[in-house]
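Only one protein chain is missing from this complex, and each of the others stays in its spot.
== chain A ==
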Amino acid sequence: MTRLAIAINLDRCTGCNTCAMACKMQNNVPMGMAWNRVLNEDCEFEVGVQGTYPHVSRSHLPVACQHCENPACLRVCPTGATYKDDKGRVEIDYEKCIGCRMCMAACPYNARVFNWNEPVRDPDFNYGDKDVPVRGKGVVEKCTLCKERTDRGDEPMCVKCCLAKARIFGDLDDPESEVSRVVRERNATALLPEQGTRPQVRYFN
C-alpha cells in the first residue's frame, strides 16, 4: 500500500503564503477561495501577534485537506464522489458530486470549498496545470495532494515551492522515506487528533 503524506516543520514555516499561492496557480483554484491557507494562530488579524508587547510571538499553521486515513467527509458523501484512492489520497470525482455539502459539514478542518457561483478567474483564463480538471459551479473541491503532479512522480506544488523547505512529501507506508523518518523521530502530530480522523498530513517542530 501507499499512503502519500506531507509533514510540515512549523519551526521552518515563515508564514510567507507561497505554498497557498503555488497551490492556487497549480490547481486553477478560482477567485474567492483557497485550497491551502496559512493561519496565524490565536490571532484575529493576518499580521497580528499572540500576547502583548513586549511578550509577543507568532506561529503559522498551513492548513489544507489532511488526507485522513479515516475521512469524515468520505463516510457522509451520498454518491461516493469523495473516495480514498490507491495512493492514500482523498479525492473527489466531480462528475459524481451533487453539491449536497454533507462533506463540508463533516470536515473538522474546513478544508473544503464549494463553487457557489460560476467560477471567476483573474486573469480570465485557466491558469492551472493542463491536466487539472476544470470544475464548474455546484461542486465541492479541495486539495488533491496535487494528484496530477504526484501521479507523474513529482512533488505537490506547495512542497516544491516552499522557500523555507518546511514541507516534506513522501509515503508513510515506506519506512525508509524521509516523511516516515520525520514522523517517527520528530514526534510529528496530527491536527485535532480527538476527531479520530487520523490525518496523513503531520506537523512537527
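What we mean here is this: a contact is a pair of C-beta atoms (placed from the backbone, for glycine too) under 8 Å apart; a residue touches a chain by one contact, two chains touch by 3 or more; residues count from 1.
By our rule, contacts and distances are computed from a predicted model.
Missing from the rendering is one chain, named in UniProt as "Oxidoreductase" (options: "Oxidoreductase", "Anti-sigma factor antagonist", "Branched-chain amino acid transporter AzlD" or "Phosphate transport system permease protein"). Set against the missing chain, the residues A:Ala5, A:Cys19 or A:Ala72 yield one that touches it, A:Ala72. By the touch definition given at the top, chain A reaches the unshown chain through residues 30-34, 37, 39-46, 48, 61, 63, 72, 75-81, 95-102, 104-110, 112-118, 120, 122, 137-140, 191-192, 195-196.
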